[in-house]
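Following this message is one structure expressed as structure tokens.
A single protein chain has been omitted; all remaining protein chains appear in their positions.
Here is chain A:
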Amino acid sequence: MALATALRRLSDARLRRLCGRTAAGLTAGARLPAQRSFTAGTHALRSDDKVTVHFVNRDGDKITVKGSPGDSLLDVVINEDLDFDGYGACEGTLACSTCHLIFDEDTYKKLGAVTDEELDMLDLAYGLTDTSRLGCQICLSKSLDGIMARIPESVADIRQSTDGSV
């Protein structure tokens, strides 16, 4: 995975500071196996290469942003500094399901294959639907221009409703 991307994933400034040295450290000449290249370059993209994405936040507000092809939807949320509480807690490492997004059916079909690991994590997502995906697993391409992604209702709002234990 590209550390450059990884760095961008780190949402808050404190983490940015903690990891800020890593990019410089990588010039030391280490080469990892191809699959583990940590030095992916960034292409200079013309603005018309950008892909438009609409997010609908938990209040129902529509937020329109642009992302680069190859970026994940989680990358877009982080790059654009979108404030979705608790979103993408594990930084796209498939350890949680907080980057859960809901799509309409047509969009869902265009999003590409789902891995078993993503499905396992989706099982643990709150407010799961048939057209749910994890934002960290969806890579932007021109064919996804103009897609709409809805942030599911927050867990906290109704957390006690599942209770029936006492």
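Keep in mind that, in the parts below, a contact is a pair of C-beta atoms (placed from the backbone, for glycine too) under 8 Å apart; a residue touches a chain by one contact, two chains touch by 3 or more; residues count from 1.
Keep in mind that, in the parts below, contacts and distances are computed from a predicted model.
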| item | value |
| --- | --- |
| Hidden chain of the complex, named as in its UniProt record, picked from "Ribonuclease H2 subunit C", "Cytochrome P450 27C1", "U6 snRNA-associated Sm-like protein LSm6" or "Ras-related protein RABB1c" | "Cytochrome P450 27C1" |
| Chain A residues that touch the omitted chain in the full complex | 1, 3, 6, 10, 14-15, 18-19, 21-22, 25-26, 28-33, 35-36, 38, 89-96, 98, 114-117, 119-120, 122-124, 126, 128, 130, 155-156, 159-160, 162-166 |
